[in-house]
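Working notes, beginning with the structure itself.
Complex shown without one protein chain; remaining protein chains in place.
Here the chain labels run A, B, C, D and E in written order, and each chain numbers its own residues starting at 1.
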Amino acid sequence: MKATVLGAAGYVGGELLRLALGHPGLEVVQATSRRHAGRPVGLVHPHLRHHAGLLFTEPDVLEPVDVLFSALPRGELARVHDQITSVARTVVDLGPDFRDPEGPGGAAYVTGLPELYRGALAGATRISVPGCMATAAAVAIRPLVAAGLTQDDVVVDARTGSSGAGGEPSRATHHPERQHAMRIYKATGHRHEREIARLCGVRARMTVTAVPLVRGVQVVAHLRPPRPVSRTEVWSAFRDAYADEPFVRLVAHRSGLHRLPDPQFLYGGNFVDLGFDVDDDGRRVVVVAALDNLVKGAAGGAVQSLNVAQGLEEQTGLDFPGLHPV
Amino acid sequence: MKATVLGAAGYVGGELLRLALGHPGLEVVQATSRRHAGRPVGLVHPHLRHHAGLLFTEPDVLEPVDVLFSALPRGELARVHDQITSVARTVVDLGPDFRDPEGPGGAAYVTGLPELYRGALAGATRISVPGCMATAAAVAIRPLVAAGLTQDDVVVDARTGSSGAGGEPSRATHHPERQHAMRIYKATGHRHEREIARLCGVRARMTVTAVPLVRGVQVVAHLRPPRPVSRTEVWSAFRDAYADEPFVRLVAHRSGLHRLPDPQFLYGGNFVDLGFDVDDDGRRVVVVAALDNLVKGAAGGAVQSLNVAQGLEEQTGLDFPGLHPV
Amino acid sequence: MKATVLGAAGYVGGELLRLALGHPGLEVVQATSRRHAGRPVGLVHPHLRHHAGLLFTEPDVLEPVDVLFSALPRGELARVHDQITSVARTVVDLGPDFRDPEGPGGAAYVTGLPELYRGALAGATRISVPGCMATAAAVAIRPLVAAGLTQDDVVVDARTGSSGAGGEPSRATHHPERQHAMRIYKATGHRHEREIARLCGVRARMTVTAVPLVRGVQVVAHLRPPRPVSRTEVWSAFRDAYADEPFVRLVAHRSGLHRLPDPQFLYGGNFVDLGFDVDDDGRRVVVVAALDNLVKGAAGGAVQSLNVAQGLEEQTGLDFPGLHPV
Amino acid sequence: MKATVLGAAGYVGGELLRLALGHPGLEVVQATSRRHAGRPVGLVHPHLRHHAGLLFTEPDVLEPVDVLFSALPRGELARVHDQITSVARTVVDLGPDFRDPEGPGGAAYVTGLPELYRGALAGATRISVPGCMATAAAVAIRPLVAAGLTQDDVVVDARTGSSGAGGEPSRATHHPERQHAMRIYKATGHRHEREIARLCGVRARMTVTAVPLVRGVQVVAHLRPPRPVSRTEVWSAFRDAYADEPFVRLVAHRSGLHRLPDPQFLYGGNFVDLGFDVDDDGRRVVVVAALDNLVKGAAGGAVQSLNVAQGLEEQTGLDFPGLHPV
Amino acid sequence: MTVCPECRGAVSVPDDVMAAEIVVCGECSSELEVVAVTPTVLALAPEVEEDWGE
Partner (left out) sequence: MTVCPECRGAVSVPDDVMAAEIVVCGECSSELEVVAVTPTVLALAPEVEEDWGE
């Protein structure tokens, strides 16, 4: 399939390039950037320097392709949507424009989260990948909601690396201010609360902290079950939901150093690791999910969803597992 | 006052040396270390290299002093307590041995947290400084308990830098495993839950994460008030409690980059910064406290408590404010 | 080919597992560890958690295999060499035991650095991979020595991440001491000077700094040419040497942010990036090489060398390019 | 003395505020910022939050003061110099405008580096503090030049943290690009080469690397002596130069973990640590200097110079020693 | 096939397993102690009290 990446000079765009260049079913024909048109992609994304012949192109001249990935900022895909759909058979959006099925244009898009929407994705030609924190939170919380193991709201403590804010410099991501930050930039009222509610059916009371990492999202959800629960019940709920998922790993060890999901081992990989613990009185379940925001939380989720939509092997092009140590 | 530091080659011990050497009322006469006895303190603590004449001594020969600070691991002070009290008029313990007033020997010790126990500290000669997470959590939670703004349990999310585990190497603090860790090493059942309950009167449902920092503790407490509350009510509760505290700063800005307490600006300083936010429906209060575990959470808390006990100006020797950027 | 990894719980061993599990021509039959025998490899190497069935085995019972990779500490392979060669047709050593062709047993081993020894590697069944700093320095310096562009000694400034010291905790790699270290642990007399001299034919006056990274080696070589040289001459020397090398990239841009090799973009990849600059008077050439010590400097170099030895496509199993940002 | 800080919202300006607020002989009357005029300094510099009453003021209305510190970007002080000298008796510039005695206005300024210019500083009312890398390099190299221990050029490898570039965000200091950077942004031709030549009398062949730190400069100078030298000769040269210096510490241990100067222990302190090693054949001397760029390399150097100029105790207001661990 | 006491996953225990041996659950990676044979009964191996924090 011929593929185009819009916003290819951005962080999500770069990750899409890496995955698409390594995907046996995809051929990158265009990688757009306004600022870098004409330059090799390796000048912006040094890990891709060996693709010397691949140059950025202007976003306003688009060739017909089988699939177009859009990694543009909020509002930008919506603005040019008609042009895009006239050149691309399949559109996969990694931005927020069409995530809300009740928002403008949203009804045409299927949610790009195979763990929850695999059925709907088969054959889809409009795919909207959820946000990285929403993906982590939904994978963590939904099975317990489904199993009746929580009440009507959930405390969600989300931690995020700096790449989640994209490639544009600002004082918030200025290195001297950010390298050692534990910055709670949104203690209440984060807009992803709504997205999580939509995906899970409970109110997420969310607090978000920017932590001293570049990649990685970790979500810690504190649930109050309606009655005391045991570890085994939680195991069952998660196993029922995810036993056959290729990209969900259950990580809830009782010994060893790495007992619960930690994003550091997921850099570059498409896994979402999922674990939990239960208070001694069974009255609180702590669920932990971790992923790489640029992969499972964006470019990897997009490729995985496309694989499902196209009937390809779901893991195609997504075999890099991550690193240890890193 | 002549002063001795036990465990002076450790991280808390090193911080005690720094503070004591800069304190106009204290003269360091002994700094003990079994492994480094006879060597200059600067070999272990390079920031103290200019104190070339100060050598570590063996812990078993102790000179009579006015005050002895103990920064020994769990159990070690209790083991030699009789010997210590025979040479030191005042004992300030930074370890856990005498924190529990109902534990062995604990009744003789006053809690070294002036914000909560200033009265009891006046004239005290046995002082036990609480743990660094307990200090942060207690300062954060107690005023709201006192004001009736929470129910019977509180979700406490504590984040800690690596110096909290002391100077002994282990796989958990091996740099390649630790530099990028978001390691939830205790999701439930942390032993400091009891200490917090003792200091605050509510059950803390605590989850502790080791984060990619050397110094710093940040505690995020999620409280469910018995009825919806406003920001103003929370402001009042904290102001009533801490208006005149020299080391508590209320940090809950509605604009700017640094709106809530972040430990990065507290390195080396004795402040505990305190802030909060309230969900739109008033049903959750998020309280955030930050401190430097080796200062306000240990050595600084010890010196502050000693100042109070001795009737000195409370800020003596504790004037370093921290750094920005760092 | 059936493959065994000795020392599979170590950092190099873990990287070998990752690469071997993803290599279409290799099947991992044994991964040895004394401490973790019986446990899944994912407990130690969390990125490999999905290989739930692969358990560590004791190193003393070895099955016959086609190839055995040894990632043991200094001296340990030499100790059991007879046993090893009786079960494995091909042995690839990543440790130092057989690097010196004039040392005991060394003559039987071919140097596992295809860029310099591709011819000799064809068909080889004993391969010894050079050290990570020596690999970087040799790739950087040898072409200029060959082109007569340097005098008899070279200042080599080597910078290394913490994983270079392996998985055993020590005070040197204790996180609080290491996270912000610029520790010049060997200003002169580093033992890799000899290895570099052997590979390049000049004396390396080496200074090694431990820098605040987990992965990565960067070597900066300062050469004094016998007469003033131009950038173009240096370009020629490197192009002549490496034009067809699949894993050497020349990086010496005159604009942009990332002008010279930086290890951060090479994590997990097998590239060695190579660049340079020349003083205005042509009297100093600064050459910069960067690589991932655990990949091109160890496990990747081993797999690449094995591919050459076995007549496989040289890039087999080594297609991960690295990440940006990271 | 009444004091004003120009550019007080910047990183050097913030450090000047911290030092001036803690200096018994200084009273801060103005802290200027165009963007933040009217706001408390603590909004920008969170470690100064307890100085609630100190607000930034516009730079165009300046009150008469005894001393004015200027921490403005290149060219900005020169632009308003007449205005400044009419309100301030003493001017201490931390920028580059008057560093070159042969440049415009430079002849009136004394170099603010007491270790080299203490005599000239006595009574001075115009002080220009050298750049942070130049300070480190000059302290490292000049005694050996004076002792005839080097030839006509020196390889200078300088490493710098991100705060050296100031508080303005750019792609170069965007956290995801910077946190793990070993970015050799200037391999040859750095403009500080000239400043070092001026201070030391030899050509510095300089290579500068941005390293993963916020604070800190480390300079490694490789000198080729005209004849083989011994460690003892180097010790003598340094001791002769610096035996009585309050802020120079000689650090060249032969055992222990921290043998040579490392900026991590100098954060916030005014020391420049200095060490060295010699190749076995005596033909290369490696000199290492470390300092905090914002303190000894800027604000601390300024206060120290002012103390000397005013005949105060040189260490006044500069007693914070740094931290360990950090 | 025996059931894991932690996660209720199926644990395959070798026929010749002996009491006090340790097996690992393939599902949750728990280390399980064989507390009885014929039929096999598994229990969570004693948790190592590693306190990685303060």
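The rule is short, and it goes like this: a contact is a pair of C-beta atoms (placed from the backbone, for glycine too) under 8 Å apart; a residue touches a chain by one contact, two chains touch by 3 or more.
It should be emphasised that the depicted structure is a prediction, and the values quoted were computed from it without experimental measurement.
Touching the chain that is not shown, out of C:Val154, C:Leu257 or C:Val286: C:Leu257 (per the contact rule at the top). Checked against the hidden chain, the listed residues D:His81, D:Arg142 or D:Lys186 yield one contact partner: D:Lys186. On the side of chain C, touch with the chain left out of the figure occurs at residues 231-232, 235-236, 239, 250, 252-255, 257.
The omitted chain makes contact with chain A at the following residues, 38-40, 42-43, 52-53, 55.
Convention: only the chains that are shown with their structure count from here on.
Any chain touching chain C that also touches chain D appears here: A, B. Traced through touching neighbours, the fewest hops from chain C to chain E number 1. Taking the CA centroid of chain C as reference, the farthest chain centroid is that of B.
Chain centres here are Cα averages; for chain B and chain E they lie 40 Å apart. Between the CA-based centres of chain D and chain E the separation comes to 61 Å, rounded to the whole angstrom. Averaging Cα coordinates per chain places chain A and chain E 35 Å apart. Residue positions of chain C touching 2 or more other chains, listed in rising order: 11, 43, 163, 171, 176, 180, 212, 214, 258, 262, 325-326. Those residues of chain E in touch with two or more other chains are numbered 27, 29, 31, 50, 52.
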